[in-house]
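One protein chain omitted, others in place.
Moving on to chain A:
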Amino acid sequence: MTDSKYFTTTKKGEIFELKAELNSDKKEKKKEAVKKVIASMTVGKDVSALFPDVVNCMQTDNLELKKLVYLYLMNYAKSQPDMAIMAVNTFVKDCEDPNPLIRALAVRTMGCIRVDKITEYLCEPLRKCLKDEDPYVRKTAAVCVAKLHDINAQLVEDQGFLDTLKDLISDSNPMSINKLLTALNECTEWGQIFILDCLANYMPKDDREAQSICERVTPRLSHANSAVVLSAVKVLMKFMEMLSKDLDYYGTLLKKLAPPLVTLLSAEPELQYVALRNINLIVQKRPEILKHEMKVFFVKYNDPIYVKLEKLDIMIRLASQANIAQVLAELKEYATEVDVDFVRKAVRAIGRCAIKVEQSAERCVSTLLDLIQTKVNYVVQEAIVVIKDIFRKYPNKYESVIATLCENLDSLDEPEARAAMIWIVGEYAERIDNADELLESFLEGFHDESTQVQLQLLTAIVKLFLKKPTETQELVQQVLSLATQDSDNPDLRDRGYIYWRLLSTDPVAAKEVVLAEKPLISEETDLIEPTLLDELICYIGTLASVYHKPPSAFVEGGRGVVHKSLPPRTASSESTESPETAPAGAPSGDQPDVIPAQGDLLGDLLNLDLGPPVSGPPLAASTVQMGAVDLLGGGLDSLIGDTNFGAPPAAVTTATATARLGAPISSGLSDLFDLTSGVGTLSGSYVAPKAVWLPAIKAKGLEISGTFTRQVGSISMDLQLTNKALQVMTDFAIQFNRNSFGLAPAAPLQVHAPLSPNQTVELSLPLNTVGSVMKMEPLNNLQVAVKNNIDVFYFSTLYPLHVLFVEDGKMDRQMFLATWKDIPNENEAQFQIRDCPLNTEAASNKLQSSNIFTVAKRSVEGQDMLYQSLKLTNGIWVLAELRIQPGNPSLTLSLKCRAPEVSQHVYQAYETILKN
């Protein structure tokens, strides 16, 4: 007797037949009938009409039949809640059956019937089963509590199920780390995963504890279940952060991590892929773990394509001088395979190797030339794109290959390859005899080209003109008129106009702008941003590590999503602060060096929306400024390694500035700024003394110190620039990275005269808050790039939050009361301000001048309570209750805000204001 025939019956009277069979007297026949019903259910047929008949079969001693009926119930109870009630009695009875299997079955099924009415009947049997003598029943009942909680959380709490559950966990302190570690050796593999994930959230007190946990977790690395292995890797990667690198143990741990990761690569392709995505993260964080394991990432002939591409990526990340020969030989093989996507990526990888490992550049170029000789269309195009990057990285080194490239001009049909080729022709126009002919040939189909190619062609022809003005006048006029008059694309038009204007007004300046020396391109453009990487490391072995996105990006509603960060490195002598007061990893206090390396910041700054903000105070248009803006724009732009050189996206603004060239230079605006910074701090909010933000050693002699002020509604950044170098500094410009409150310079940085050695200049840079917003860690972190004629420098600083308190931050009393009640209590934060012997009046006045307004005052039992409100520039209201006890120098501050993450910083602002 087989079940397969159940799938084949599709006759009309089927339901009718089944009905008859279900009501049969014979047990065997009943069972077969229920099986048929379930088979139909699985393939999606509607058999809900049989509900009463099936439920009738429930009264049976046959466990097998009972299970089948319960299976049916789970499926249809939701659509037929009234009928489901009929079954309740049987459930309750089954919960007291002598057979533990039946008891468990009944409890489990009841939990799966998601009908509100049933839950009421469920409570009593559930309570009994939680205290059942049989462990299997208890376990099932415990899971049932979770199900019930999902349906009706209030009920679970009211009935005290949570306490019963806690009793089930016999240990009084379940979170004790030692207990967890012991349990690790005792429970099943699936339990081990939970325990390890839990451990990863624990923050060890010091490096000794971290080491001892690592020691006990390490044996899990050789577990057969890869999920256990990865969870163990996660714990180790996280806690390693706390260990000192000099420690012997650190080295041992590094060695131990490699073999399990390598082993994962011999699993099924699905697991391999997930493992590779994780290894990709690990390699970026700690390349030393796998640096000797290059061979395992060689692509296998029969790997699925998604595994191949992932392996290729990791190979490039691991490429170094030591193994580059091996890697190149492999890549060259891959470039001759059949799969087009893979071949393209392999060619690109060769280019990336050249840029990453300087010693290999020559071999890479010759490899690429070999590939170009194959004349396979997509290989050639891909090779040309990467050769362009190699030219950028090593200028004036490999230009001998240009002739070969030019031979392939006709076969290029992809925009990216065409744009790259045009860039090369324009950049090296003086060495290509027929550059004008080549570019002219592209110009014929100008309007059919993609924007990328059009822009590139425009720039290339202007470059050519500047290099060989005599022969190419006609060509440049042709392209300028094509770009400005016949094009609908604003980018293209603006770029056309600006070139036109530049060329017609000042060809020398044009030359400086268009043919300016380009900064070198960065070595690795595709690295994951360090902060994101650190967060992702905390999520190793989860879906986040496969998508390379933080969980908040894809988990619904952000439920249970906490931003995780790696623990800071500590010595055992000092203990870390508790996580409530300071988020781990975030330095407290005004440390100007939040960002360790310039290189890391580079990536962030490149994402900037370039160009000075347009919506601030009107631009003071002067030629000097315009040059500065343009250079900065152009410079940063080409840093991206993109193909848009010369004309920056800022062209729109610059173009408007150009249009106003004739207008008298208005110096009124800057006078005004001088005035305000001169009048100083008497009437405005508190201003901290200037601190050194960028020491001279780090910025080739430029020292920058500064502070933030707020004067009658405008924020400014007061800067003091000191030239400690031996050469004159000019061409200053400033740019902010995206930050939490959208702070951005409202005007360009105006340093009127060149800064000669040992000279100091003070100036005030007006800021506005209309820049692009990105949440920073810590919240008030501001990353700044300053450029002068020498270089671009990066630093970061923390701004005091009170410069963001706006003048209309006083809330109406009624409104205050309502809002205070409305904000949930968990958003309330309480702080102590110590050693601040102020009376109520003085405190209130002091705060008022920094735009913290007292809404109401109340005296209770000798304490004064001040109710205050303030508003941030982005419209966030913060409500405060300040408790002052005469004679007690400590003040208590309670803050309520819908965005609780600002509380910490508001508290700091209070403290600074009150203490100064």
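Assume contacts are C-beta pairs under 8 Å (C-beta built on N, C-alpha and C of every residue); 3 or more make two chains touch, one makes a residue touch a chain; residues count from 1.
Going forward, contacts and distances are computed from a predicted model.
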item: Chain excluded from display, named as in UniProt, from "AP-4 complex subunit mu-1", "AP-2 complex subunit alpha", "Thioredoxin domain containing 16" or "Ribonuclease kappa"; value: "AP-4 complex subunit mu-1"
item: Residue in contact with the excluded chain [from A:V43, A:L726 or A:V860]; value: A:V43
item: Chain not shown: contacting residue from A:D197, A:E777 or A:E901; value: A:D197
item: From A:T119, A:T140 or A:Q211, residue that would touch the chain that is not displayed; value: A:T140
item: Contact residue for the chain not shown (choose from A:L71, A:L369, A:L515 or A:I790); value: A:L71
item: Per the touch definition above, residue among A:E333, A:D413 or A:D812 touching the missing chain; value: A:E333
item: Residues in chain A touching the chain absent from view; value: 1-4, 6-7, 35, 38-39, 42-44, 63-64, 67-68, 71, 78, 101, 108, 111-112, 114, 136, 139-140, 143-144, 146-147, 150, 188-190, 193, 197, 222-227, 229-231, 259, 263, 266, 268-271, 273-275, 295-296, 298, 300-303, 305-306, 309, 333, 336, 338, 341, 373-376, 539, 541-544, 546-547, 551, 554-556, 560-561
